[in-house]
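Here it is: the structure, laid out below.
Shown here: the complex without one of its protein chains, the others still in place.
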Amino acid sequence: MAEAALDMVVISGEELRKHRTTEDCWIAVHSKVYDVTEFLEEHPGGAAIILKYAGADATQAYDEVHAPGIIHETLAGEHYKGQIDPLDTPKIEEQVKTTTGEQVKVTQITTEKSEIPHLSTLLSVADFEVVAQKKFSTKTFAFYSSAATDLISHRDNLDSYRNLLLRPRVLRNVKNVSIKRRILGYESSAPFFVSPAAMAKLAHPDGELAIARACAEDNIIQIISNNASYPLQDIVAAGKPGQIFFLQLYVNSERQKTEQLLNKAREAGIKAIFVTVDAPIPGKREADERISAENFVSAMSGAVATNDKKGGGLGRVMAQYIDSSLNWEDLAWIKKVSGLPVFLKGVQTAADAKLAVEYGCAGVLLSNHGGRSLDTVQPAIVTLLEIHKECPEIFGQLEIYVDGGIRRGTDILKTLALGATAVGVGRPYLYSLAYGKEGVQHLTEILKDELECTMKLAGITNLDQANPGMVNTTKLEHLIRTGGEKHPWIKWEPRSRL
Amino acid sequence: MAEAALDMVVISGEELRKHRTTEDCWIAVHSKVYDVTEFLEEHPGGAAIILKYAGADATQAYDEVHAPGIIHETLAGEHYKGQIDPLDTPKIEEQVKTTTGEQVKVTQITTEKSEIPHLSTLLSVADFEVVAQKKFSTKTFAFYSSAATDLISHRDNLDSYRNLLLRPRVLRNVKNVSIKRRILGYESSAPFFVSPAAMAKLAHPDGELAIARACAEDNIIQIISNNASYPLQDIVAAGKPGQIFFLQLYVNSERQKTEQLLNKAREAGIKAIFVTVDAPIPGKREADERISAENFVSAMSGAVATNDKKGGGLGRVMAQYIDSSLNWEDLAWIKKVSGLPVFLKGVQTAADAKLAVEYGCAGVLLSNHGGRSLDTVQPAIVTLLEIHKECPEIFGQLEIYVDGGIRRGTDILKTLALGATAVGVGRPYLYSLAYGKEGVQHLTEILKDELECTMKLAGITNLDQANPGMVNTTKLEHLIRTGGEKHPWIKWEPRSRL
Amino acid sequence: MAEAALDMVVISGEELRKHRTTEDCWIAVHSKVYDVTEFLEEHPGGAAIILKYAGADATQAYDEVHAPGIIHETLAGEHYKGQIDPLDTPKIEEQVKTTTGEQVKVTQITTEKSEIPHLSTLLSVADFEVVAQKKFSTKTFAFYSSAATDLISHRDNLDSYRNLLLRPRVLRNVKNVSIKRRILGYESSAPFFVSPAAMAKLAHPDGELAIARACAEDNIIQIISNNASYPLQDIVAAGKPGQIFFLQLYVNSERQKTEQLLNKAREAGIKAIFVTVDAPIPGKREADERISAENFVSAMSGAVATNDKKGGGLGRVMAQYIDSSLNWEDLAWIKKVSGLPVFLKGVQTAADAKLAVEYGCAGVLLSNHGGRSLDTVQPAIVTLLEIHKECPEIFGQLEIYVDGGIRRGTDILKTLALGATAVGVGRPYLYSLAYGKEGVQHLTEILKDELECTMKLAGITNLDQANPGMVNTTKLEHLIRTGGEKHPWIKWEPRSRL
Partner (left out) sequence: MAEAALDMVVISGEELRKHRTTEDCWIAVHSKVYDVTEFLEEHPGGAAIILKYAGADATQAYDEVHAPGIIHETLAGEHYKGQIDPLDTPKIEEQVKTTTGEQVKVTQITTEKSEIPHLSTLLSVADFEVVAQKKFSTKTFAFYSSAATDLISHRDNLDSYRNLLLRPRVLRNVKNVSIKRRILGYESSAPFFVSPAAMAKLAHPDGELAIARACAEDNIIQIISNNASYPLQDIVAAGKPGQIFFLQLYVNSERQKTEQLLNKAREAGIKAIFVTVDAPIPGKREADERISAENFVSAMSGAVATNDKKGGGLGRVMAQYIDSSLNWEDLAWIKKVSGLPVFLKGVQTAADAKLAVEYGCAGVLLSNHGGRSLDTVQPAIVTLLEIHKECPEIFGQLEIYVDGGIRRGTDILKTLALGATAVGVGRPYLYSLAYGKEGVQHLTEILKDELECTMKLAGITNLDQANPGMVNTTKLEHLIRTGGEKHPWIKWEPRSRL
């Protein structure tokens, strides 16, 4: 089997534990499982130390004496057996027990398969986060959940929806409700999509494949991350024929790599390109930096995470290939190479949304990258309101999506009522991978149920009826900046501008 | 005795504990007490397992092996003895004690009658909630206290009153103060009524009967819940002749059932119908959903609670009969069938309050269902202010009541000063049932005392003097939306409207 | 010695503990010390039970079998020895100790004299509150510190000062600063006075006398509480000749008692009468109500505290003599009888401040009674701002004082800068009595130091320079109500007005 294929073989803890003898010895290192039987005698450190970890995870002991890549260089090929299930990894636990005065060292094999609640007991998006924090490795949860510096925008994203009040109308026949929505003209069973989020395999061996399969069944659009842990074509192949995918794009400093990716995308039937514009460099996510990263590889971009003097930020290190010289004039090239509609992901001002129209974009995803890029920026919903004040004409000129902080059906309806065509849901889908494809589907179902419930209680039966009159925006209005590039009342001008 | 009558027989824990032998064996299952003496020999699982729970509650053991309804199908009729006092239910407690090295299993009968403070030590509405949380079963408290999703509107309801400031006038003769108020023309000893709240028997065996008896003595109007745990006529009968009752109405998908109820209501002397318009479907109350419900039956509606994949939400499951197609045109039919004044319970915008006038309603109860229906909606007091801005003329055209978050005499006076005729108090009355009728009366007395105290300290002697000049509304004014159906400054229009 | 005189004799714990034998046996009951030697043989319950408490406090044991007043009826006269020091009361403590398998009951005499930090370590007003909470009896601290219902106005009083920002001016010669102020024309060493607060003897045996003595030394004006624990003339006598006192007045339902008090006041040289207008009835202070009160007597008003079904609220019970029919027309009578300038204490609207001018008052004390009267009313500083908006002309027509929440020198300067002549400090002075007269003086010194420091850092050298331009009021401005008796924008009118 090719190595890329082996990367997709998931080996259960039960399977690994079967190979614990000198005749048949497997170990796991950095999440990869190797058959080390033939290597036992060759090991410079002796066979005993390896046998101590037979049938279990040996990463920690390995790291104490070896460089990260050596084992794979040595044993790649037939000895490489596949990926260990990250949620079911046998560990060697040493305990010192004191019996009858004497201290005895007891070695025991344990599994880390954590007890998580049955999927059916999860009622809300928040429930998934609780499970994820418990189940994922500390590093994985830190990478997924972290946001820039003081987490202010991350928190504001969530709060901004709570500060929009709904104005329910009563005594309307709401027996039959439809939550269907056309997104870029494609019919979706709901007005939300899966926002791109990197490295889903950290959460579940099936990673982005599980999301694709769940979206296939539920007719939900998935925006594939440029840093997905599976190759683009594999993710598309995991879905069903005709399934709608969009692709997130980080433009590579080596432009030909981006050309290759865009070609692949077009061939794979991707329907739109979402150029990330809010992260020419990665944000400073301290929770991620504080935990060291080793050997995480993104299948699509080839980015490899490692530690440096700024910490072990997976997000930062994986972003090193991104071209920070990308600018408006590059959009024409992307459109030409891909032949696809181009969206800007991460627009944060009405002024840039207007420019997106001028530069022929199909749409914008108003977003602050889930608070992960620059801290203390305004929430996307405030930018949406800003557009109403500054350039409402663009609502007819491109599609406007919003992401960041969407956690409830009420959040979704408010955003649509204020003019967005659809909203994106990012982190929650990563968290839902704690249960694989079933988790993804359960999350989708919760959001759909909540949205339908919200519509009925608010007095509408289809999303075209969602209108600004349903929303009391008074709590956010004082935040809306007008005046375009200029400050509304400060006249002072700096010496120069870009 | 008819079964409905037996539903009203309350069996004390002391009584139940008397029947603990093979010759005389009673058990309680799902709050019903059965004489199982004759059944002991027939029990497929043997007599021993039943005898273990003789004289006590066997629900848990029963549920492990049986479907919920079987015992009642088998033993209804003469073996059914009545309802166990939920606050005095004997339980079998198994403890493993270790004496002299050996483990011994000790079975002991205990009563759950919890120690609660003497009624006279309760000084405020909040005190009743503390007692209720301690005394009621977890499920009952969850059902009563829960609110929709993130509890934001529930909290805002309470906060909104704290954000209204009183402006006391001094040096007025306030020796003699009257808190009497005409509500729909009927004299009430106070300007508040008991808002409808479902299933009062969970709190006390006397349930709604206790409320009716207390209201009889104190001359307070009770709005009977459509999901009361006692039949309408029994509740009315528990009061005194001429006592004023209103009835809450959920219109049933089977309209003839609603016709029957409205006919009964008119015959029972009900004075007004409060059509619930803010809950065409139930809100998502997660605290309620997280605890499984079994076999709760509403006497009036016949709704039966059970578990499903969304959880065990008593509120949700009991609402399944509600007709979500109900709309403005149905009001004429309700008026015709009932022959009674019709109020809309749950109006949340000035626009709908205006429509209520157009459709000939006698009044509106501004309410967001205690925050239990849709979350992140505006508090009722903000809607009251909105009416002052948008359509003040309707104050002369129908009666306006308010509920949700009323906990203090100051809350009551503020609401009346802003133009409401009366306010409703819901959850607190359920909590007061921890002490049965005496609790209800004590709660009424606290609210009356606080209101009288507030009036004296604010400088008025009767409620007709309550006027907007007494209230500083500056902290809430920024929340008031104007513009009717349209958003005040967003011009963007969706593709269609209902 | 007359009983009133004995009420002023303070017996130390050390003294009481000396009398522990059948030949010489003293006990303390409800803070009074009795010589019960002769009574031992007569006691129906036997001598032993009394001897158990010889030399110590017997209140608890006494209360278990006797009505409160009996002991005093029986032993008043020569057996009554005086008041036990509330901060140094010997108690009998029973401990069950287990030694060598046997349980032994050990009785021990202990003193409650709590360890409190040395006065010189107290740096701020807040420090005094911490000490008071530790040192005073639970009941005393509850009575002093409690406020109405949800404590919202109490908290807002404190917060309102924090929300005023100072605007310091720099580079002014601030070497010599004077904090002197004329208050009602009388020179005071500082622009603050002691606001009246009831029952100071609960804090210290010297009670109001200690305050008077400290004020004599520091040249601070004391407003004597109508519910002082010492007679008016004694308090005045405790001071120095020519010392300035004002008197708080609650008008008694028996008007002749008020006449007597006013006559006494004039004779004692009181300079002004502060008629309390914000408490025709007492506020609902739940912390006070929750702890039972017994036998507290106010020397001046004769009010006696006891328990009833609403609780043990000392504040409420002591207020029973107050005439709630008092109104504007009564002010002429008070002026005539007293022959003194009359201030209104507790004015809470600009409208009433204007009326005070019309009715010939010398001034108003803007106050909400420290948040103890009606909850959710606006802080006094907001009322001061309201006067600037509504009727600034009255600043030239009467003196305006403010109290409630003053805890820092910055609070004082802000209030004066906004036009008040002086501010009152209430609770902190009661707390300072934990150290008797020295505590009062230390508190005064802290406030003076802080005020002087504030003036220097703000750039002024005497209080006449304090001006509104020094204060940034933007954080409070949205709270200022205008429109007089009418609501500024609500047009709806109730059926009638007072």
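The chains carry the letters A, B and C, assigned in the order they are written, with residues numbered from 1 in each.
Please note the rule applied: a contact is a pair of C-beta atoms (placed from the backbone, for glycine too) under 8 Å apart; a residue touches a chain by one contact, two chains touch by 3 or more.
Model, not experiment: these values are computed from the prediction.
**Q** Using the whole complex, pick out the displayed chains that touch the missing one.
**A** Within the full complex, the chain not displayed touches A, C.
**Q** Taking the full complex into account, find the residue in C:43, C:134 or C:167 that is in contact with the omitted chain.
**A** In the full complex, the listed residue that touches the missing chain is C:167.
**Q** Quick one: say which of C:186, C:359, C:395 or C:492 touches the chain that got left out.
**A** C:395
**Q** Spell out, residue by residue, where the missing chain touches chain C.
**A** Missing-chain contacts on chain C: residues 120-121, 123-124, 161-162, 164-175, 385, 388-389, 392, 395, 408, 410, 417-419, 449-450, 453-454, 456-462, 464-469, 471-475.
**Q** Which chain A residues would touch the chain omitted from the figure, given the whole complex?
**A** 149-150, 152, 277-281, 283-284, 286, 289-290, 309-311, 323-328, 330-331, 344, 346-349, 351-352, 355, 373-378, 478-481, 483-487, 489-498
Rule of thumb we're sticking to: only the chains that are shown with their structure count from here on.
**Q** Linking chains that touch, what shape results: line, ring, star, complete or other?
**A** Per interface graph, the chains form a line.
**Q** Using just the Cα atoms, superpose chain A onto chain C and tell me the rotation angle to the nearest 5°.
**A** Chain A sits rotated relative to chain C by 180 degrees.
**Q** Mind checking chain A against chain B and telling me if their interface is mostly the same residue numbers on each side, over half, or mostly different?
**A** Different, since most residue numbers here occur in only one copy.
**Q** Measuring centre to centre with CA averages, how many angstrom lie between chain A and chain B?
**A** 43
**Q** With chain centres defined as C-alpha means, what is the inter-centre distance between chain A and chain C in Å?
**A** Going by mean C-alpha positions, chain A sits 61 Å from chain C.
**Q** Could you tell me which residues belong to chain A and also touch two or more other chains?
**A** none
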